[in-house]
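Below: the structure, in structure tokens.
What you see is the complex with one protein chain gone and the rest in place.
Take a look at chain A:
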Amino acid sequence: MDIFLQQIINGLVVGSIYALIALGYTMVYGIMQLINFAHGEIVMIGAMVTITCINLLIGAGVNLPGPLLLLAGLLMAIPISMLLGFTIERVAYRPLRRAPRLAPLITAIGVSIVLQQVAMLIWGRNYRPFPQILPTTVHDFFGAAVTDLQIAIVILSLVLMAGLFWLIEKTRLGRAMRATAQNPEVAGLMGVNINTVISMTFIIGSSLGAVAGVMVAANYDQAHAYMGFMIGLKAFTAAVLGGIGNIGGAVVGGLLLGIIESLGSGYLGDLTGGFLGSHYKDIFAFVVLIGVLVFRPSGLLGERVAERA
């Protein structure tokens, strides 16, 4: 039982990170119907900037408690990611807004390659260890081990998600975003500045991505110039699982994918008599995805969109 609980907890931690990143994908998709392939790279850059910043502070002899150092790193990484997200949209997507859908997809891949290579030019090819600044106390939770970090990740993600929900449901900007997602032309006629809304969407998504990147790095104790690709892929899968374009769907999809993966890697070996081991956990995620989409082609929470002629 405690192993089961442990896997659920691990899954929740990873899942809430997936959910944060998936929100970035799904927000952009909801408004522009674009797969922002470069989002994973923003996550990576958020992690790398934070690590560099913390190391610089430690190197300069700043003697602060760990969480404050981390906060300083985040305060550096979030604006950089925001600026990056804003610039990417401006340079690579905005000119192609009227182009067919595959054109911005290709520029997105191009941006992703460029960011990856720039990151490798700056930070090199090696793994960057996450500095050991956070307390590593382990709590006992009904027989499962939980660290402070894991608790912090889950709570912070929940707070950020709640904040995003509030922003989208209650503020003026959120209303403008929902209007743009429904119909950009009509929203424009109603006085919504679509360009601002889209820029803001990228900025918000990127800042969530940067925070998620730091969480990934802290959770796995390392960061790498290539990490954005895989984590982005998983998060995008999560967004599709929940129903892309749907904010709640991204959260549900992210948490579900995290838990499925974690349970899959924990029990797959036992279930199949050792035939399929934990190295098949990625398959598990994709098989579940395909299974869900076969029965619900627009994701778990996605609306059934009427086919447009």
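As a working rule, a residue touches a chain if its C-beta (ideal position, glycine included) is under 8 Å from a C-beta of that chain, and two chains touch if they have at least 3 such contacts; residues count from 1.
By our rule, contacts and distances are computed from a predicted model.
The chain absent from the displayed complex carries the UniProt protein name "ABC transporter ATP-binding protein", chosen from "Probable septum site-determining protein MinC", "Rieske-type oxygenase", "ABC transporter ATP-binding protein" or "RNA polymerase sigma factor SigS". The chain not shown here is touched by just one of A:Ala60, A:Leu189 or A:Ile290, and that residue is A:Ile290. Only one residue in the set A:Pro67, A:Pro95 or A:Pro135 touches the chain that does not appear here, and it is A:Pro95. Only one of the listed residues, A:Tyr127, A:Phe141, A:Tyr220 or A:Tyr280, touches the absent chain: A:Tyr280.
The omitted chain makes contact with chain A at the following residues, 29, 33, 35, 91-92, 95-96, 98-107, 109-114, 116-118, 120-121, 229, 233, 236-237, 240, 244, 274-275, 277, 279-280, 282-283, 285-287, 289-290, 293-294, 297-299, 307, 309.
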